[in-house]
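Dropping a structure here in structure tokens format, bear with me for questions.
Just one protein chain is left out here, and the rest sit where they should.
What follows is subunit A.
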């Protein structure tokens, strides 16, 4: 069965082969452009994140998919669930805002805590950092889908599975004509 797949490729002339490669490129580009488009529309550098830990139970569980926005003219408020990144670590953390200080010129500093944690996040912040600022925020949670993110968690825990799935998809697109 495998050689039937490759028969089609062998019979392709140069132009058809270039078109197959470009078709594959366009599928990847479309996904990329949709992602970048979402980034621009929501204002967040990562508009869709997966919850990785159980620190926000029972609101969010591990494997939930979150939709974020990060509009500059919408201030962060206490009680909102925000996704932030600590300087030096690039794993985003999803926790609730506990305390907030706001100056007249609009600068804010706030403290967060996971619903399921017993202490606030000061232990998670960078060395010497006691408050988070707007620039640490990736976005505010606007909506969620349960369980959907488990696929991403599996793909990250079993990289071979990820490469196998992506590899098969790539080969299928490259070889299948029209």
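Note that a residue touches a chain if its C-beta (ideal position, glycine included) is under 8 Å from a C-beta of that chain, and two chains touch if they have at least 3 such contacts; residues count from 1.
The definition used in the following text is that contacts and distances are computed from a predicted model.
The unshown chain of the complex is recorded in UniProt as "Signal peptidase complex subunit 2", chosen from "Protein O-linked-mannose beta-1,2-N-acetylglucosaminyltransferase", "Signal peptidase complex subunit 2", "Small ribosomal subunit protein bS16m" or "G patch domain-containing protein 1". For the options A:36, A:89 or A:122, the residue in contact with the chain missing from this view is A:36.
Among the residues A:18, A:98 or A:145, only A:18 touches the chain that is left out of the figure. Counting over the whole complex, subunit A has residues 4, 7-8, 11, 15, 18-19, 22-23, 25-26, 28-30, 32-33, 36-37, 39-40, 45, 177-178 touching the chain that is not drawn.
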